[in-house]
Structures are given as C-alpha cells and as structure tokens.
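As you look at this complex, bear in mind that one protein chain is not there, while each of the others sits in place.
Take a look at chain A:
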Amino acid sequence: MEQIQRKLAEYTASLYNEKILDEQFIQLQQLQDESNPDFVVEVVSLFFEDSERLLNELAKALNQTNVDFKKLDAHVHQLKGSSSSIGAQRVQRVCISFRNYCDDRNVEGCLKCLQQIKIEYTLVKNKLETLFKLEKQFVDAGGSFPVV
C-alpha cells in the first residue's frame, strides 16, 4: 500500500511540476467530501465531455469558407473558462493565444492553436485518467484521503 501511496504522490507532483495542472485542481479536491464524494471525477468527466464538444465546434467553425471569428472566439472562450475552472493550465494557456489569433482574424494561427489545444487536451485527459486509476488502486488497497 505504501508503494501505491508513493507512486500516487509522485505522479500527482509531476502533474503540477509539468504545469499540466495548477492550484485550481487542489480547490476541486477540497470540495470533495462526504456530501459530494465523487465530485472531482464528476466535474472532470463533464470537462472531457464539454471539451470534446467544443473541439468539434472549433474544427467545424474553422472549416467554413468564411470563418465566423466571433463564433470561434465564443467557443474558445468557453474552453478557456472550463479549463481554468478545473486547473487544466496548459489547455487554458493555448486558449489565450487562440483568442488573440481570433482578434487578428488569423485563420492559420487559429488552425495552429487548434492543433495545439488538441495535443494539450489529450495530454491532460490521459494524465487525469491515469491519476484516477492510481487513486482507485490506493483506495482499493485500503488507503484513504487526504494524502499529504
């Protein structure tokens, strides 16, 4: 069990060190309690669902002959807000650049950002799924949170 605990602690630390997650994720963990026992997994799952919807919308919007930059910006803004609220720092950062390209009506810049967001999103998704797996292993082995 100690081994799992160590693995979990190291993995968690790496997520913060690599800036994949920021302090906002800690806020989410602090909101999880007996009255809300699965909060983190639930809100992250919602984030995945919502992000995938937004990424589809972004791809669609950039595929138009006449790109609607206002619509594009609205979608990026949403993704920026949701990623910021769960602590997905790297996704949020790319959204900021993306919005600048929208302001400049720069399609190529936007396309590059979309690619970048997809990469960062896939990364944070995989990392969080691994984190949840490790946490489950820890709990199954008899561990309980909070883990220092």
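In the analysis below, contacts are C-beta pairs under 8 Å (C-beta built on N, C-alpha and C of every residue); 3 or more make two chains touch, one makes a residue touch a chain; residues count from 1.
Keep this in mind: contacts and distances are computed from a predicted model.
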Choices "N-acetyltransferase domain-containing protein", "OTU deubiquitinase with linear linkage specificity a", "Response regulatory domain-containing protein" or "Mediator of RNA polymerase II transcription subunit 21" - which one is the UniProt name of the chain not shown: "Response regulatory domain-containing protein"
Residue touching the undisplayed chain, where the options are A:5, A:84, A:116 or A:137: A:84
Residue touching the undisplayed chain, where the options are A:27, A:115 or A:130: A:27
Hidden partner interface residues of chain A, rising order: 24, 27-28, 30-31, 33, 36, 39, 42-43, 46-47, 50, 74, 77-78, 80-82, 84-87, 96
